[in-house]
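Quick one: this structure, given as structure tokens, is what I'll be asking you about.
Complex shown without one protein chain; remaining protein chains in place.
Should a chain be cited, it is by its letter among A and B, assigned in written order, with residues numbered from 1 in that chain.
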Amino acid sequence: MQREIVTLTSDFGKQTQGIGNMEAVIYSINPEAKVIHLMHGIPAFDIFTAARTMETVYYMPVGFHVCVVDPGVGTGRKGIIVKAKRGDYFIGPDNGCLLTAPHLLGGIERAFKISNEKYMIKPVSPIFHGRHVFAPVAAHLSLGVPIEEFGEELNPKSLVNAPYEEAKVQNGKVKATVININHFGSFHLNVLHEEFDKLGLNFGDKVSISFGGKKLVVPFAGTFGELPKGEPLIMKDDYRRVEVAINMGSFVDKYPVKVGDKVTLEAV
Amino acid sequence: MQREIVTLTSDFGKQTQGIGNMEAVIYSINPEAKVIHLMHGIPAFDIFTAARTMETVYYMPVGFHVCVVDPGVGTGRKGIIVKAKRGDYFIGPDNGCLLTAPHLLGGIERAFKISNEKYMIKPVSPIFHGRHVFAPVAAHLSLGVPIEEFGEELNPKSLVNAPYEEAKVQNGKVKATVININHFGSFHLNVLHEEFDKLGLNFGDKVSISFGGKKLVVPFAGTFGELPKGEPLIMKDDYRRVEVAINMGSFVDKYPVKVGDKVTLEAV
Partner (left out) sequence: MQREIVTLTSDFGKQTQGIGNMEAVIYSINPEAKVIHLMHGIPAFDIFTAARTMETVYYMPVGFHVCVVDPGVGTGRKGIIVKAKRGDYFIGPDNGCLLTAPHLLGGIERAFKISNEKYMIKPVSPIFHGRHVFAPVAAHLSLGVPIEEFGEELNPKSLVNAPYEEAKVQNGKVKATVININHFGSFHLNVLHEEFDKLGLNFGDKVSISFGGKKLVVPFAGTFGELPKGEPLIMKDDYRRVEVAINMGSFVDKYPVKVGDKVTLEAV
């Protein structure tokens, strides 16, 4: 038994008994696990935000990461384990939500279907695989059970696609996708810091942001506080992505942007 | 000292300092306890949802379960410990919220009044018994202090009634009560899976659901995903009860149902 980190992410909302149930299941299998509730406020069934949230384990020690954003539960969708080259394991449904994080952790090393009932809680509920499949599988993995034990190996290319790819700069422009809207009303794009750097911007330079027929010109800043209160800005966020925000305000309350929307950035 | 599970449930909301205070109190008495926040999003003073939430410890290992949904705090209402036959202890106010869970765990074994001040934090706040009475009592119980130590034994029949009884099928109908509305907008009834089975339904069979002068006919399904998006259904939930839901939607946003309402189910 090791003091391994096991994270739980879901769209259950923090105010629900399901997450405590999953935590208890993990402790009952590995009492020394450190369960961290990464985020349970994923909007219902939102695979984009789920995928982006899983990416944030980049800043954590290597661990075992469960994601239960699972609109297909009870249908034929597979349960899977994806191992990243850094050493992390991602456990959840095969709907793309587990695939963007390994991309930031050196790539996918291996992927397995979860089919061995020995590591499930039986009878398996048709509607709560988080408690009966994913949490116990993560707990057993954290005890050192080899990944091969849980089911057959899968070709990573056979998995359901991630909800977004990496946006790339071309001809001084980047066509990006909104992958997350945070608590403060800022939005985040599928553009990595190092890709954004290819626009060749310095702090204070202007960027045009086009979305839904609107165009806004905002400065590239190091942080919110460099702008007057209420002013929009673009910056590098705290999870390797690009963020559009309003200093001490909510961007999405002012402009109608939602997860999945297309946004084009261009230096001006 | 053992690594016992101590759960906390309340109507404080997760975003409040009270629950961290209770957790700290437990660690200060039993540093090896595993505190799990089961649910703090009980609607204010809602004894139905509190009772239903306590039932969900059925899927956890045996533990010590505190419930602080306590409109009567500071009045004469008793603080009590209820021991279930499975071995779990329920700690909280005598308002019925602790009584439905033991029913699913083999029945009530014994009940005690909490009166021994030795196990309270003094001076006892007249408004926050969660911190000064229930959390410390749970922590001491988790250390192995015998239940007799905390006060006089009570006849379980003398306790304030549970907010709901088990609904029973009669003449192919069941008159039930809404005991919970979840994060997704589905509602749950005081009907156990095995009682529901007495309606003799197969998947795909139709059920009429009558509430508030309305009647709806919906299919009995194994899970949400079997129905088209937006379609209502009835199914067995993930905590031994019957649930009425809309696939990828909110039932209660569409129909006016609230906790405590009466709902009649009948095969059609």
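By our rule, a residue touches a chain if its C-beta (ideal position, glycine included) is under 8 Å from a C-beta of that chain, and two chains touch if they have at least 3 such contacts.
All values derive from a computational prediction rather than experimental measurement.
Visitor: Based on the whole complex, identify which of A:Pro61, A:Gly87 or A:Gly106 touches the chain you can't see.
Guide: A:Pro61
Visitor: Using the document's definition of touch, tell me which of A:Ala51, A:Val207, A:Met235 or A:Val257 contacts the absent chain.
Guide: Answer from the full complex: A:Met235 touches the omitted chain.
Visitor: Where the complex has a chain not shown, which of A:Met39, A:Ala167 or A:Leu265 is the residue touching it?
Guide: Selected residue, touching the omitted chain: A:Met39.
Visitor: For subunit A, which positions touch the chain that isn't shown here?
Guide: Residues in contact with the chain left out: 3, 5, 7, 9, 13-14, 34, 36-41, 53, 56, 59-61, 63, 182-184, 222-226, 235, 237-239, 248.
Visitor: For subunit B, which residues lie in contact with the unshown chain of the complex?
Guide: Subunit B touches the chain not shown through residues 12-18, 20-21, 23-25, 27-28, 31, 44-45, 71-75, 125-128, 131.
Throughout what follows, only the chains that are shown with their structure count from here on.
Visitor: For subunit A and subunit B, what's the span in angstrom between their mean Cα positions?
Guide: Distance between chain centres, rounded to whole Å: 32 Å.
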